[in-house]
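This structure is in structure tokens; I'll ask about it shortly.
Note that one protein chain is taken out, while the other chains of the complex remain in position.
Residue numbering begins at 1 within each chain, and the chains themselves are lettered A and B in the order written.
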């Protein structure tokens, strides 16, 4: 039962949704779909996944509000920033936090918690 | 002084509130009320606490938006998921992030940061 028509969910399983939108704000969490590749490839992949999620709700990387970045290995930060800086549109950078944290699959090189404006 | 009538607070102490609601969105953080019990019991307890908090603002587990899960021991994840999967209503799973982090009381087996839709 869900009688709250202000909530839109995408990719909902028993455990989680891929994205939830509510009153013009979208929430989602990403880990790399394919963690078998190196850090740079994972980060490129992650941000491509973010683009796809945002498109689900008529949003885009121009409308990010906040991104929390969990990195298991702080040495990956320069590479992450490299990929990130090339991806974020000029003038549209969100608020960003970055802390070290072990992730639930040791192959993951980053987990992102994203908040964005949406339609 | 608080002249912002769009904010509702519950269980406010000097240090924190149990829940804050603003423009249809509720924010709250839970740690187990009784951390003397085992992981499974703590997780059952935690989710019961979440139900109670949500009821404060006319919300429910059907209207969760995002849950951030901090686990000090990643080995607890299967048990957490077990309790979680049984608790989340079908079709209503929120966005979910899960990372390892030590908590401020070493007896806590999880800390949850919850965002939900409310009235």
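The criterion applied here is as follows: a residue touches a chain if its C-beta (ideal position, glycine included) is under 8 Å from a C-beta of that chain, and two chains touch if they have at least 3 such contacts.
Note that the structure is a prediction, hence the values are computed from the model and not measured.
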Selected residue (touches chain absent from view) among A:13, A:66 or A:106: A:66
Absent-chain interface as seen on chain B, which is shown: 1-4, 6-7, 9, 12-20, 22-23, 25, 27-29, 68, 70, 101-104, 111, 113
Residue ranges of chain A at the interface with the undisplayed chain: 23-25, 62-66, 68, 74, 77, 81, 84-85, 88-101, 115, 117
